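Everything below concerns the one structure shown next.
Only one protein chain is missing; all other protein chains are in place.
Let's turn to chain A:
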């Protein structure tokens, strides 16, 4: 039975987590995402579904708790915001190295440093290019609505378990804090321990006599074996790039000028497209939903009809690099962004396209 509620993005994450059978949440408070844990603590899911919720002593501890639980084959998640996610980078590279599925939600705020508690998109590089040490990738989903905040929890876990890889929801303070109508899914039961042992034979569930011991680790001292492992990881990322690209095209069929924007920026660009269309300018928007894998081929396909692209993001220019890498260097690609918690208006974005792409 479908249930419709008005809720904050952060609350939607918590509610969706309980409903899709998450086993544990480990986190540490930081604005603008603290409502995720606050909501969970308020809803007491350990009484209804058995989901465990624990406030850890730090983000370093939370992500390593995620590691411990994920290695048991459980659906485990955490959420934080930029400075906290920086602390989690150690755990994230270990999770990627041990090929463990999990969900990390980053409700981004402005940086660098302690920065601001206002929304930003300046953690793009950290999210999609690795972030921690070593050659690894996270699967990164970028919601643009409270509905997607809810929906992507389950999607992130599906992808994480399919590829045995950590997944991240890269949101921002605007979507985390805004209230919208959300359609909530029905409750799904958590996996039983027997189901986990069946479905995830790699998990540390206690070693029965009939199987070899399971060792969850990312250490391998033999360089050739570790190189082979790295090559295997890269093949996995390639498979993800081939099968899991998700995006939305708005007014792209006849577009001559294209915005590329994700998350809250995409919401603003959608309005900017309308403003430009009213003026007779054929503008469109490509909204990446997955940031890794990035919709590079979709951009490439649009290129012949385009006169220019404006990458719009709440940063000083990060995603724009992936846009440039996706298209021929002859096509004009410019960046428009604001930083430090400042946000652009649709008018400002429309003007930027006219000035930087059409006029420039």
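By definition in this document, contacts are C-beta pairs under 8 Å (C-beta built on N, C-alpha and C of every residue); 3 or more make two chains touch, one makes a residue touch a chain; residues count from 1.
The definition used in the following text is that contacts and distances are computed from a predicted model.
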Leaving aside the chains you can see, what is the UniProt protein name of the one that's missing? Options: "Thiamine pyrophosphate-dependent enzyme", "Indolepyruvate oxidoreductase subunit beta", "Iron ABC transporter" or "Sulfurtransferase TusD".
"Thiamine pyrophosphate-dependent enzyme"
Residue of A:16, A:37, A:71 or A:103 touching the missing chain in the full complex:
A:71
Selected from A:41, A:54 or A:117 as touching the chain missing from the view
A:54
Sole residue of A:4, A:186 or A:219 that reaches the chain not shown, by the stated touch rule:
A:219
What chain A residues would touch the chain not displayed?
23-24, 26, 52, 54, 56-58, 60-62, 64-69, 71-72, 74, 76, 90-91, 94, 98, 193, 204-209, 213-219
